[in-house]
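This is the structure, below, for whatever I ask next.
Only one protein chain is missing from this complex, and each of the others stays in its spot.
By written order: A and B. Residues from 1 in each chain.
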Amino acid sequence: MSVSPGPLVETRGIAKSFSGVEVLHGIDLDLNAGEIHALLGENGAGKSTFAKILAGVHRPTRGEIRLAGEAVAIGSPLEAQRLGVTLIHQEPLSFPHLTVAENLFVGGEETKVLGRVPWRRMAEEAARLIDALGVSIDPQAVMSGLSIADQQMVEIARALAADTRLIIMDEPTAPLTPREVATLFDIVRRLKSEGRAIVFISHRLEEVRALCDQVTVFRDGDLVQTAPVSDLTDDDIIRLMIGRPLQDYLHKEAAPTGNEALAVKGLTRAGAFTDISFSLRKGEVLGVAGLVGAGRTDVARAIFGIAPAEEGEIRIDGSPTTIGEPDDAIEHGIAYVPEDRAIAGIFKTLPVDQNITAAAPETIARGPFVSPRRERETAADAIDRLSIRLASARQPIGELSGGNQQKAILARWLLTDPQILILDEPTRGIDVGVKAEFYDRINQLAGEGRAVLLISSDLPELLTLADRILVMSEGRLTAEFSREEADQEKIMQAAVPRTAA
Amino acid sequence: MSATETFDAAKVRPLWHRIVVRPETVTLLLLIIAIFVSASLSPFFADLRFVLESATFYIEFGIVALMLTLVVVSGEIDLSVAAMMALSACLFGIAHRAGLGMPLAIIIGLGSGALMGALNGVLVTIFRLPSIIATIGTMTLYRGIAQVIAGDRSVGGFPSWFVGIDFIAVGIVPVPVIIFTILAILLGIVLGGTLFGRQIYQTGTNPVAARHAGIRVGRLKRILFIASGLTSAVAGLLMASRLGVVRYDLATGGELQAVLIVMLGGTYIFGGRGTIAGTFLALWLLIIIQTGMTVANIAIDAQLTVLGLLLILAIISANSIYASGRR
Partner (left out) sequence: MTALSRLARAREAGLVVMLVILFVVVGAIQPRFLTVGTLDIILLAIPLILVAAMGQMMVIVARHVDLSIGSILGFASIAVGMMFRDVPELPLWLGFVLGIAIGAALGFVNGLIVALFGLPAIIVTLGTLSLYRGLIFILSGGRQVDPNHIPEALIRMAQTSPFGIPWIVIIAFATALLAYVFLRHMRLGREIYAAGSNPDAARLRGIRVNRVTLVVFSISGAMAGLAGLMYAARFGYVNPGITGVGFELTVIAAVVIGGVSINGGIGSVPGVVLGVLLLGSVSVALPILGISGFWQDAIYGAIIVIALIVDGSVRAGGLVRLVTGRGE
């Protein structure tokens, strides 16, 4: 199939660190023209980071990229585009108020800014590009009026306008309907037959099988294997994705199951999750596994009152409860350690002690006033108990390491003496030593009779800590395993969408 | 991937750096310089009585600025303060002229301020309009209504006990200055010493995280906007007392004065930082600068140049100080 003598793109030893933590460890990969290459891996395996490096969004810490045999430095998405590399985002990065034709051509051109916009030529060119994709989109339509699928088509058309040699698609099918997926596949196949190289990132194995020629599996920032798709079975691929050893943590002791602390029934919010029902007992750690976009965080946010569900019931200690605001949830003894610490967790410029006491004002109150003494003692106590490493409790929390910030957030919630703890990716981006401390802490909390809902993409973590594991995929619960029956392969089988939605 | 962003725990700014390099210190320093320069240029400034009497011309905006500080720390802004002063004062004046009696007229004046603040709060928290543009709209609206109800006439005829509050003094301190000082202490305690104050800082620093921590962010902001309306009404009444009459164009351009005082006091325009102490100092700095210009025979209108320049320099310098602390 390939017409050029060598691979179109060769990467050699591509590594990437964020703030000193290496998340990609030297990737060597060849991408051939006229080939569709799938990148697979668990959440955080490094495939998206790698894709972003190719597209100029990130710069590699070290390593080399060769394009058609020539070493290139891709410093920005604009440079990538000039070199013929385009990344198509899952949610298109476009100008919602401009027309399709403008979205195809605005910016990037070296012509005079005072030049006329060649509307007619643009419209013709846009129509030609869109026709070439075999879809019907009005070039004069306003972008925001289009479906996500059509917006994606516009992005693809834009890649073609720039005469792109390498198109990277990061989970393009996730927001699409089956019919739209079929259209997309036709187009991708056509692009391939035109001799372009395509990188296709997806969690859906049957899509990879239907579409791709080569598959590369990432795991923990390493490239595990590259092989023709036909050489690997689904089970092979899943095994490659999860082949991570279980670490040597203390297994949680079997839970002395108490009464039901939290139960949800038929929880639904359009576009996020559908018909979610489960119950959680006191003293139990209930794990929730799933891939990115499976809807796990949305369920947690619904229970905590940030974006309440449209249908369904939440029962706490057996009685039906309405939660419209996080404040209500806290009232009912629920705590939520959010997934995105920087956005929803910390007050970056405020001192650590104020961060710790934020959700439990009663612990530092004397009437309506803050008691500096109680605040100092409460914070010092929490810092001590969770062994948060810092220079001073008056230090802005933004100066702490990620792990210590996370401990402070956990400390914040422990001050509310919660009966139900929802932990959303509590150990992401945290180094191994601190991780172990977190595991001990979670065990201990459950041992005190608290109910823990643990959302994690780290399967060994779930297997270590959880008494039961729920698996979500594309907004629905797809499996439930007891601790005894659960293993990484079963979980991943349930998490990976098997039939096109 | 942003979650992996890490810092070493050891990197801490030294204590002196934290204390010295903050906008309020700059305000204090400027105030001290201003006092010395003005006192050496004109013997008037060595006389505390003169300074305090001059203060009554600016104190109403100082009162408004105190409350505005809380609004800005919470991450919003209220540009309608001067218009609220005018409308509440006009309503008060017209209620009095209609023979409703002073107590009722005062209640109407204050109540209308609270209502106007509530409308601002609803626009910002329920309709989710940026406060910066929503209060530009209500500024025009409130001032326009004041013009409708008061026309271009002056409404006066207030009882003598009400007029001239700036001439009543305790010792050498005029009553408005006392009101300003008491309010400064009260709001200083609210912002710096209460749980509510904590929540204001937290909301201004990161509204999303604040909501996750159980703070009812919308309610908090509505309270602040209502308080801002109420405070503006108080300032409007004080101005009515000082001038003896009310007009629709009372306190025209006052939003500039109020915002300037807040910014000069080192409050961060993007929210989450700032103190009442800074605002308190900034008012005195402004009084000395403006009185100094007046003593130096610079026309009031030409003084606008300096005020505008000060506002821009204040936000630029506060911004860069906070940016240097943030790294």
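We take it that a contact is a pair of C-beta atoms (placed from the backbone, for glycine too) under 8 Å apart; a residue touches a chain by one contact, two chains touch by 3 or more.
Since we're looking at a predicted model, the values are computed, not measured.
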Identified contact with the non-displayed chain, of A:63, A:77, A:195 or A:449: A:77
Hidden-chain contact residue, picked from the options B:22, B:96, B:143 or B:242: B:143
Residue, one of B:68, B:95 or B:134, that touches the chain absent here: B:134
Residue of B:63, B:246 or B:269 in touch with the missing chain, whole complex considered: B:269
Interface residues of chain B (partner: the chain not displayed): 77, 79, 122-123, 125-130, 132-134, 136-145, 147-148, 151-152, 211, 216-219, 248, 253, 255-256, 259-260, 263, 269, 299, 301-312, 315-316, 319-320
Touch list for chain A against the chain that is not drawn: 76-78, 93-98, 102, 106-109, 111-117, 119, 142, 144-145, 324-325
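Operating definition for what follows: only the chains that are shown with their structure count from here on.
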Complex contacts: residues of chain B adjacent to chain A: 1-12, 189, 193-199, 201-202, 205-206, 208-216, 272-273, 325-326
Contact footprint of chain B on chain A as seen in their complex: 18-21, 23, 49, 304, 306, 325-327, 329-330, 336, 338, 340-350, 354, 358-359, 361, 364-365, 368-370, 389-392, 395, 398-404, 412, 425, 428-429
